[in-house]
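Each remark here refers to the structure printed beneath this line.
Yeah, one chain of the complex is gone here, protein chain that is, but the others are all in their spots.
As written, the chain order gives the labels A, B and C, with residue 1 at the start of each chain.
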Amino acid sequence: MPGRNHLFVPGPTNIPDAILNAMHVPMEDHRRPDFPELIKPLLEDLKKIFRTEAGQCFIFPATGTAGWEIALTNTLSPGDKVLAYRFGQFSHLWIDLARRIGLEVECVEVPWGQGVPLDRLEQRLEADSAHEIKALLICHNETATGVTSDLAGVRRALDAAKHPALFLVDGVSSVASLDFRLDEWGIDVGLAGSQKGFMLPAGLALLAFSPKALAARHRAKCRRGFLDIQDHIAQNADGYFPYTPSIPLLYGLRKAIDLLLEEGLEQVYARHARLAEGVRRAVAAWGLKLCAQEPKWYSDTVSAILVPEGFDARDVMHCAYHRYHLSLGAGLGELAGKVFRIGHLGDLNELMLASAITGTEMALRDCGIPVTPGSGIAAAAEYWRETAPPLAPRR
Amino acid sequence: MPGRNHLFVPGPTNIPDAILNAMHVPMEDHRRPDFPELIKPLLEDLKKIFRTEAGQCFIFPATGTAGWEIALTNTLSPGDKVLAYRFGQFSHLWIDLARRIGLEVECVEVPWGQGVPLDRLEQRLEADSAHEIKALLICHNETATGVTSDLAGVRRALDAAKHPALFLVDGVSSVASLDFRLDEWGIDVGLAGSQKGFMLPAGLALLAFSPKALAARHRAKCRRGFLDIQDHIAQNADGYFPYTPSIPLLYGLRKAIDLLLEEGLEQVYARHARLAEGVRRAVAAWGLKLCAQEPKWYSDTVSAILVPEGFDARDVMHCAYHRYHLSLGAGLGELAGKVFRIGHLGDLNELMLASAITGTEMALRDCGIPVTPGSGIAAAAEYWRETAPPLAPRR
Amino acid sequence: MPGRNHLFVPGPTNIPDAILNAMHVPMEDHRRPDFPELIKPLLEDLKKIFRTEAGQCFIFPATGTAGWEIALTNTLSPGDKVLAYRFGQFSHLWIDLARRIGLEVECVEVPWGQGVPLDRLEQRLEADSAHEIKALLICHNETATGVTSDLAGVRRALDAAKHPALFLVDGVSSVASLDFRLDEWGIDVGLAGSQKGFMLPAGLALLAFSPKALAARHRAKCRRGFLDIQDHIAQNADGYFPYTPSIPLLYGLRKAIDLLLEEGLEQVYARHARLAEGVRRAVAAWGLKLCAQEPKWYSDTVSAILVPEGFDARDVMHCAYHRYHLSLGAGLGELAGKVFRIGHLGDLNELMLASAITGTEMALRDCGIPVTPGSGIAAAAEYWRETAPPLAPRR
Partner (left out) sequence: MPGRNHLFVPGPTNIPDAILNAMHVPMEDHRRPDFPELIKPLLEDLKKIFRTEAGQCFIFPATGTAGWEIALTNTLSPGDKVLAYRFGQFSHLWIDLARRIGLEVECVEVPWGQGVPLDRLEQRLEADSAHEIKALLICHNETATGVTSDLAGVRRALDAAKHPALFLVDGVSSVASLDFRLDEWGIDVGLAGSQKGFMLPAGLALLAFSPKALAARHRAKCRRGFLDIQDHIAQNADGYFPYTPSIPLLYGLRKAIDLLLEEGLEQVYARHARLAEGVRRAVAAWGLKLCAQEPKWYSDTVSAILVPEGFDARDVMHCAYHRYHLSLGAGLGELAGKVFRIGHLGDLNELMLASAITGTEMALRDCGIPVTPGSGIAAAAEYWRETAPPLAPRR
């Protein structure tokens, strides 16, 4: 099939050529004497992305799923009670994993399309005067529904209740794309994967631990082998890893962090917000609704879009993929067939999203869903035009 | 600037990843004993792209400009009269080069926006009963104006006049994209560059010579060194080149020809035609006009679009490039400021062009040119939807 | 530093250009409908490398360390007794990990430089009439000492004792390089990493489970989250993965398996043996000794070479690296400073090893270790010459 594929799932995201090239390297000895010159600054600069100075970052040769487990097993013991909110497939899976490794999860069901209910959270924390809840498991951005929760609000709830629970955050589809502040928000573990905002292939679980979370490892009795941060702490101090790292991903991560810091994190967040709003304008122009139920939940990295009653979102995706080489994200779990998703995170600009919007519109019409031709892109493009930075006139 | 650049100049064109990878190779000895296993089939398969069985192909480590010179110097002698039509910057430059190397060019001025005037051509050939015209120089697709001439008609004119002139064709922006038939149309030299329909970087002049043109080299007295086909004829016979070839471009060309033949040349032509018509529908929906004055001249590889009176096309390009990372082709020569061009050739599909159309529309509006938001993409997308191949239902 | 680095650590190994290119790909949706066309044959062909038809293979986005844990936690329960031999840093680390995840390891100390003592193994198995030993942990090729153990002998010992223990094998530096036969030798779990014989970057733990080992998962009570094969079994059946895979590594693995099968596994083994013997001839010519104490232990993937008394192997490595851009493997654990290692596995040929041997010799002499100039390469080259396949005369 001629021409480029158009990848708009919410991860893996499009990899910039500069990163692909940075990963195209011969292998090298990960015990070489000058390897720390690569690793030490990398671990330090990764902290800037998580926005922590007090904490410590880890790079595991694994995925975000491993990140969930690292966050839990290095801070908790079997039988510990944790509080979690279930409002999408990924919050669901984290809860499932927590149970499988022996934690007692108090799972609060929240309608899919909403995020963490701060009022109920605060009440629950205040009620837990015995501090039986050892940790909160919060999915910052629920990738399945396109819902972003208010982490600053969670911290306020914890503070209001004077509750010492660890604040563990899945930032897989938020870190490096959405505003995320480990230190300021008192997050104890933030975890991410390489294949979203970091614009890399999957293969790295990236984590930041607060000093409190680091200290918790000494008491945490969950069995740990491959995923034990202790081995990393020991080796990272000298600029090495406890087992063979992926050389290409380390160089890729170096380049990714460079790109993010060059653009500036605030600008990265602003870019995501502006591009996302364009997509939402298109959705509105089509007369469709987001899964996210209120603007306060809208995610700037992924939009889950409901198809009208009587249609199956999988037909839209089928058509988009086979006819227009456009990959959209599927509805997951209880949303299967009800939504499709447009990922708008990572290395993107307006005209890349123009492909996604146009292709979606074509697929919607092919499936008989009545949207006005050109309406989506007109709404998005006008928004982007209005919010474009000023341009110096041609010399 | 985050995200991909959007390249829609009419060359160099977008290189498929498969070709970029095919070119990412270590160097090798171009005199190695098994090198002919690469070269001999490559030269044979290149003939399929030019659609010649009787002729012979050449791969020069140079550009299309060199191709012009190769076509002329290997077939003609200083002082020879050639007939050429000037209807755009590239037909102009070929004529200029012909004069510089000592040919006498009878240059016929044709309005820019038209192609070869077949009736006048036939009259001129018939008038030349002494056969003073030794060659016709025909630019198949004038890249500057988006005009395609009728090569079959040129052949008919030659045949009608029983004129023996060599039929030399600049196919730089047509070969491998537009219908081109060396043998059937009695073309004596067809020349192309690697950076258009072949989807490669610039750096190769690709030529096909008919037996008649090959024979002409023995009489042609133009001085020839680097650009002499004789050295290639001698070395190609054994599968080698007379001077060091570009190893990456040879592997790239191998891959490009494979891709073209896998898709099928007829399908390649049809794809270009369908994508081009979408662009033209967009232009019409914007209320703008093509430089090409009649549908029979419309090029399926590039559209030159006139901006309304009072506007400067360079402002549109400036805005597209700096604001939306979209590269459009400039108006050249006497068209500077009057047109911008959208290249729609090479490795392209609908949603890539959706970026070009959307970005053009945004830039037009930014410049104050009154086009209806979404009108262009709506027209193009509906055309592409209507002409899309049938899709099997989802299983 | 100009010129190529010379990488001769026993992993990561040199990646062929064809694999580097196969990994240089844009990202794609790992849930796309045609993804199984990549994954299903990949999992099947991986079985050919492990030489199993009855078993099932798994591809985890992790490393060999994770492979150790996957083998254990999916087949065993906390408190289970396992028998293991400690004769090098990697057998040591596997034992350490087994203890950390709650297994009771009966660790038999074996001098470093020897492998599994088959007679003592058979005695121990026969003595265990109650079958308290639930699994054997065998490191096929101890990368730290350059010692290969006799897996067929281990199977004979199990059979002789009619012992039902699971036979778990670390094949990290043997699979795809040394003779390895899962089915024939009755291995229950074989595990490998991508960065050795598979000629890829680190990042994949590759495993093969026998039917017996697969069945064991239902009784195995070790806690499992990220490393649970059950999630893979469920998703692999349809050609998908339970979490985002590394797209580049999957394409790289596809290419690696293609290369291995094209060369033929028997030929791959034979090539490693022949290249290794050349290195050993060089070592003998230098008057140095291998850590491996007898020829029956000699590893064809890595040679650990003892420096004479009074010298520190780290000085040899220091000199090789900084002066000649040659990476040698360090002595690990109790061998630190006593040995350096030459990895001779993966994508190698004679003249690549000539660099390693020459550079080692230069570094030895720079450090004052008295070796005769040219002696090593002379011995290796003559051996390789004598054993080179016949060559057709020049035409």
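Following the convention adopted for this analysis, a residue touches a chain if its C-beta (ideal position, glycine included) is under 8 Å from a C-beta of that chain, and two chains touch if they have at least 3 such contacts.
All of these numbers come straight from a predicted model, not from anything done at the bench.
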Which of B:L43, B:A62 or B:A273 contacts the chain that the document leaves out: B:A62
Residue, one of B:H30, B:K289 or B:R394, that touches the chain absent here: B:H30
Among B:P36, B:G102 or B:G337, the residue in touch with the chain that has been omitted: B:G102
Touching residues on subunit A - with respect to the absent chain: 17, 20-21, 24-26
Hidden partner interface residues of subunit C, rising order: 1-4, 6, 14, 16, 24, 259, 263, 271, 314-315, 318-319, 322-326, 347-352, 354-356, 358-359, 361-362, 365-366, 372-379, 381-382, 384-385, 388-389, 391-394
Missing-partner contacts on subunit B, residue numbers: 4-5, 7, 9, 11-15, 20, 23-24, 26-33, 61-66, 68-69, 78, 97, 100-102, 193, 195, 201-203, 222-228, 242-249, 318, 321-322, 327, 329-330
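Assume only the chains that are shown with their structure count from here on.
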Farthest chain (mean CA position) relative to subunit C: B
Innermost chain, where centres are averages of C-alpha coordinates: A
Computed distance of Cα centres, subunit B from subunit A, in Å: 45
Separation of subunit B from subunit C, taking each centre as the mean of its C-alpha atoms, in whole Å: 54
CA centroid of subunit A to CA centroid of subunit C, Å: 35
Sites on subunit B at which at least two other chains make contact: 24
